[in-house]
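As you look at this complex, bear in mind that one protein chain is not there, while each of the others sits in place.
Moving on, here comes chain A:
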Amino acid sequence: MTEGSNYDYLFKVVLIGDSVLSRFTRNEFNLESKSTIGVEFATRSIDVDGKTVKAQIWDTAGQERYRAITSAYYRGAVGALLVYDIAKHATYVNVTRWLKELRDHADSNIVIMLVGNKSDLKHLRAVPTDEAKSFSTENGLSFIETSALDASNVEGAFQTILTDIYRIVSSKSLEQSNNPIDAPGPSISVGPSVDNNAAQGSKCC
């Protein structure tokens, strides 16, 4: 709890899709870890520009049956990691469906990052990087590829999205305070991820 209050920004982030990252949020890196039932909770803190950015991560179960339960967690989330498996094309096809879910249930200015994850060393790539990249651009998503087998790499995905969210939120609060000059780096903000009314509604809690 002590650490709990020790942050400058608190972001709620959901993890959806072929969510093999659950073992990351659980600090488990063995190949086989139990399936996620409903939702699981984890936190991560990073430092950006000397600020402590803390994320409350809700890792949602991938199975269709849990939708009714898990979609409730989209509300109030400022970020979403939408994960697919680069070795399984079907999981990439599902991304469109997940995006729709997010558009339906999440706040409109949520920052979405598409995460191409390689869950398994045995399987070959089935989704070309370029394809996913251009899909991301079209849909205003950030994009990253990771390997859940490599902790640092997944950690990197979290770093990236939290930084993105931080940039957007902090630039927004600056806009709101009519003081754009001191913006620490608004130009870096991963622009198109907010596809409409980007100016309103700072969601940092």
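We adopt the following convention: a residue touches a chain if its C-beta (ideal position, glycine included) is under 8 Å from a C-beta of that chain, and two chains touch if they have at least 3 such contacts; residues count from 1.
As a working rule, contacts and distances are computed from a predicted model.
J.: Suppose you had to identify the omitted chain by its UniProt name; would it be "OLC1v1007332C1", "Rab-GTPase-TBC domain-containing protein", "F-box kelch-repeat At3g23880-like" or "Translation machinery-associated protein 20"?
T.: In UniProt, the chain excluded from the picture bears the name "Rab-GTPase-TBC domain-containing protein".
J.: For chain A, which residues reach the chain that was dropped from this view?
T.: Interface with the chain not displayed, on the chain A side: 1-5, 26-28, 30, 32-44, 56, 61, 63-66, 68-69, 72.
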